[in-house]
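Presented below is the structure to which this report refers.
A single protein chain has been omitted from the complex, and every remaining protein chain is retained in its original position.
Read from first to last, the chains carry the letters A and B; within each, the first residue is number 1.
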Amino acid sequence: MTTTLALQLAIAGLSVGSIYALVALAIVIPFKASGVLNFGQGEIVTFGAYAALVLTQLALPYPIVLACVVALGAVGGIAIERVLIRPIVKAPEFTLVIATFAIGLLIKGAISVRFGDSPNTIDGPFGGEPIVAAGLRFNPTSLWIFGCTLLVTFAVIAFFRHTRLGKAMRAVSVSPEAAKLMGIRVDRVYRWSWAISTAIGALAGLLVAPLIGINPEIGQLILRGLLGAVIGGFTSIPGAVVGGLAVGLIETFSGVLIGSAFKNLVPFVLLMLLLVFRPYGLFGAADVQRV
Amino acid sequence: MSEPRRPLGTAIGAVAVVALALVASTLGSYPVYLLSLAMINVIAAIGLNLLTGNSGQISLCHSSFMAIGAYGSTLLTAKLGMPFWTAIPAGALLAAAMGAALGAPASRLRGIYLALATLGFLQIVQILIEEFADLTGGVRGLSVPKASLAGARLSDYARFLIVLGCCALAIWTARNLLASRVGRELDAVRLSAPASQALGVSLQRVRLTAFALSAAYAGVAGGLQAIVVGFIDPVEFGVSSALRQITFIVVGGMGSVAGSVIGAGVLSALPEALRPVKEYSDIIYTAILLLFLIFLPHGLVTLWQRGVRGRDAALPARSGAPS
Partner (left out) sequence: MRTVLLAAGAALCALALPLHAQQQGVTADTITVGAHGPITGPAAYIGLAGRDGMLLAIKEINTAGGINGRKIAAVFEDDGHSPTRALAAVKKLVEQDKVFVVMSVGGSNATVGAVDYMKEKGVPYYVSIASAPQVTWPHAKNLFRGGTTETARYGELYAEFLATYYKAKRIAIMSGREEYPRNEGDATVDKLKTWFQTAPVARVEFNIGDKDFTPQLVEVQKANPDVVAFFGNPAEAAIAMRQAKELGLKQPFFVGSNMVDPALVAAAKGSSEGVMGFSLIPYLPGSKAPDMTKWEAAWKKEYPNAPAGRPNNFDLLAYGDMYVLAEGMKRAGANLTTDSLVKALEGIQDYRVGSVATPRTFSTKHHIGNLTLVPMVVKDGQWEPVQWTSARESDILKRYN
């Protein structure tokens, strides 16, 4: 493999990995705060992509579309948390896993019925002409996605470290009891952790749409996002991002090295190995205890 | 706590089996086909309930064990000429072995990590079926050799009787299992891991046994589905199917054989009832699952219990949900 090829593959891997990173981030945030793993996160991404489609077809400019998609994602998350998650937040883990799965399927079903299954797409904000530099070709949309992912990551880290709500979330993730005693509104924290998570997920949908098209099956990429979260260890924000990027690279390179026949096996075999030998991932700490 | 053996229950069961066989003999071939599929769902649900309802382990890959049973028995018949009545048990044995193989590492995982591991296993099985297309037919599916006895092809009704017999056997063995020491260990491990360990129960062994047992039931169901339908393909054994089986036990009631029967029975009839709105059938199915999870997490069987056995509001097996 030549260096140029390897670098080109690395660019492709990082670009798709950024999406996985955002999804992993969106999964880890509510998990850290409330211990709930949202198996429906993939469909939040699908929702974001379709929201972007509808808004773009209304001829709104890209920055407005972006802001609206993020806002819609947040609102959607608050609605889901209030209506469907709140009644079962104290339920055993089984119920939460299956319920979030089911919520995802409902969203996907509704989208399928409303929009049909024909593929669609939207344009990236900077057009499709590749930027050639140093003998390598960069897709401007991929650069934009990578940039957004970095921005979001730093924003989230800053949020947790420096804002009141962020610190409150960290307190709740350590011990909801103690947080409550400290006067923190735990239900508000849960609600906002969901809102942030679904906002990020919806944003990922908008970002990824020019790359992979818009169709109801987009949600499948949650499996890659989950793997990214596992690699990062479910409790680490930077870990989730690094994990997602790693999955993107692994996927792209295994396509070349192993051939397309078995390349799809690699993420899942990796997942199983990690779960058995290092469930806390490469960055994570011990299991978050739920009440 | 176990339920005392009730000879009356077994007698009622035997009568029900005979009655069902007689009624079915008067029906057309399509309703008989549907009944067979419903009973196959019951067998699968019983297996899953042992794992999730009783031993408390989440599993998103139950349909993969059905796949192993289905493809295993079909290939044994197609390539080695084994008749169905040895091929299906062989397929089930293979599924049980794979169940134990998965259970060995998986039984050490809890909660979402277990869910993820089983999800990973399901994807791996799907990909393997699709990749070894020369053997399995890949996404195109595999035609199942017609089941025959002494050279004569079995009719729809004959296959129905076989499925009926297996279903009755599944119910009977599961009930006995749950009433035995093994059943008590399954429940103990779910209700309180530390307490069980303190009493000398090996968590690892019990959980692994649960995996193997549930896979065996699924393997039988898969092998039966192959000969009843006559065709198998990987989509039939994917995530939707696994989620459907989870819906059976959530709606029916987790931890009891009755719950499995009720859930699988009621929900197998649902697609037929939903035919007028079939484009929405996926959504309706999922909505039902969600509603039950929120409002009636212990399943329909609790309604029946509250009605019939007013005094015992809930049996012990109902409490302490899986994780």
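Methods note: a residue touches a chain if its C-beta (ideal position, glycine included) is under 8 Å from a C-beta of that chain, and two chains touch if they have at least 3 such contacts.
Nothing here was measured: the structure is a model prediction, and the numbers come from that model.
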Out of A:61, A:130 or A:147, the sole contact with the unshown chain comes from A:130
Considering the complete complex, of B:10, B:29 or B:192, the missing chain is touched by B:29
Missing-chain contact among B:174, B:232, B:254 or B:289 belongs to B:232
By the document's definition of touch, the residue of A:112, A:173, A:198 or A:235 touching the omitted chain is A:112
Contacts from subunit A to the absent chain lie at residues 5, 8-9, 12, 16, 112, 114-121, 123, 128, 130, 137, 139, 211-213, 215-217, 220-221, 251-252, 255-256, 260-261, 263-264
In the full complex, subunit B touches the hidden chain through residues 28-31, 33, 130, 133, 138-141, 143, 229-233, 235-236, 278-279, 281-282
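Criterion: only the chains that are shown with their structure count from here on.
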Separation of the C-alpha centres, subunit A versus subunit B, in whole Å, is 33
Per the touch rule above, subunit A residues touching subunit B in the complex are 37, 39, 84, 87-88, 91-95, 97-99, 101-103, 105-106, 109-110, 112-113, 223, 226, 230, 234, 261-262, 264-265, 268-269, 271-272, 275-276, 279
In their shared complex, subunit A is touched by residues of subunit B numbered 52, 58, 105, 108-113, 115-117, 119-121, 123-124, 127-128, 131, 243, 246, 250, 279-280, 282-283, 286-287, 289-290, 293-294, 297, 321-323
